[in-house]
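Every protein chain except one is present and positioned as in the full complex.
Let's look at subunit A:
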Amino acid sequence: MKQPIISFKNVIKCYDDDVPVLKNVSFEIEEGKFYTLLGPSGCGKTTILRMIAGFSEPTEGDIYFEGRRINNVPANKRQVNTVFQDYALFPHMDVYDNIAFGLRVKKLPKNQIDQKVKEALKMVQLAGYEKRGINEMSGGQRQRVAIARAIVNEPKVLLLDEPLSALDHKLRLDMQYELRELQQRLGITFVFVTHDQEEALAMSDEIFVLNNGNIVQSGTPVDIYDEPINHYVADFIGESNILNGTMIKDCLVEFAGKRFECVDEGMRENEPVEVVLRPEDLDLTDEEHGKLKVKVDTILFRGVHYEIICYDDEGNEWMVHTTKKAVPGTTIGLYFDPEDIHVMRFNESEEDFDARLESYED
């Protein structure tokens, strides 16, 4: 394996009040990939970003950049640039001067600066905006200037601190495509911080899901979505139906008062577990053909699909996403395949989880 570009080794961060914001975090980031740190506010994701940027030092543990320890290297000496949440564009400079800032600090010759700034502007589709004042630009345009100002310095790693959170929905979706494309074109490592799971799923090569100062799960978007490690991840990423159940034996699980065939293995017999079923994996059928009998409670039109809330005989709530319509008050059947069931053990570490999955997959 290639040497990781950034690695955190047992990093702990405490602020004044001694409650650690990061509790022993270790991870590695490879060159040229799009990483996302995903978690709710206060989970420590921004703290990690600040440490990579050099605005914060770990209380314990080490941070390495290309194998070199950088705990005490100040921000201006790191080959890392940041796109700030509020963009942090210099209001007393025009677009050109903002983007040229880093290059001028490095004392590059004028014609080189000129060429690089123009290239960066073209890259973010703002060619011709050089002389524009920052206050004359829209949120989306400022966002692009902030990105141009960072990438013009050709950093090895680009950090993005919730850069899309201030944009409206439509623009946010467009920017997701653009950021992804930009990252692939430039080939540099992106570390993107967000609390928005949709953003994370859409753009990332690799997601770190954080909670309470710990990395709970890391993996590709598909891995994390299809095989969440625990209740927290399943609930945070996407919509899900999570039920308590019992693992009768390998590939047989009991929940909602019935036994179902599944594809999960490696657990103790009769171990209490949690079961995840994604709303879009549930199909509506009639009572006889369904694996579960449920009563329709409410139905919401969501545009691309209906969101139907039903209750089974045991009182468990089931959310179904479907293009079919159902009538509230009627009893219907729910159908799902064995692969649609995902079983989670309580308190399983990521290591054990990965090892168990590997033992029976392929």
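Rule of thumb we're sticking to: contacts are C-beta pairs under 8 Å (C-beta built on N, C-alpha and C of every residue); 3 or more make two chains touch, one makes a residue touch a chain; residues count from 1.
One rule holds for everything that comes next: contacts and distances are computed from a predicted model.
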Between "Spermidine/putrescine transport system permease protein", "Protein-export membrane protein SecF", "Protein translocase subunit SecD" or "Peptide ABC transporter", which matches the UniProt record of the unshown chain? "Spermidine/putrescine transport system permease protein"
The listed residue (A:Pro40, A:Pro74 or A:Gly139) that touches the chain absent from the view is A:Pro74
Answer key for A:Lys106, A:Lys122 or A:Arg268 versus the chain not shown reads A:Lys106
Residue of A:Ser41, A:Asn72 or A:Asn135 in touch with the missing chain, whole complex considered: A:Asn135
Hidden-chain contact residue, picked from the options A:Lys2, A:Arg68, A:His92 or A:His169: A:His92
Per the touch definition above, residue among A:Asn153, A:Gln197, A:Ser218 or A:Asn241 touching the missing chain: A:Asn153
For subunit A, residues in touch with the removed chain: 53-55, 74-77, 80-82, 84-86, 88-94, 96-97, 101-102, 105-106, 131-136, 149-150, 153
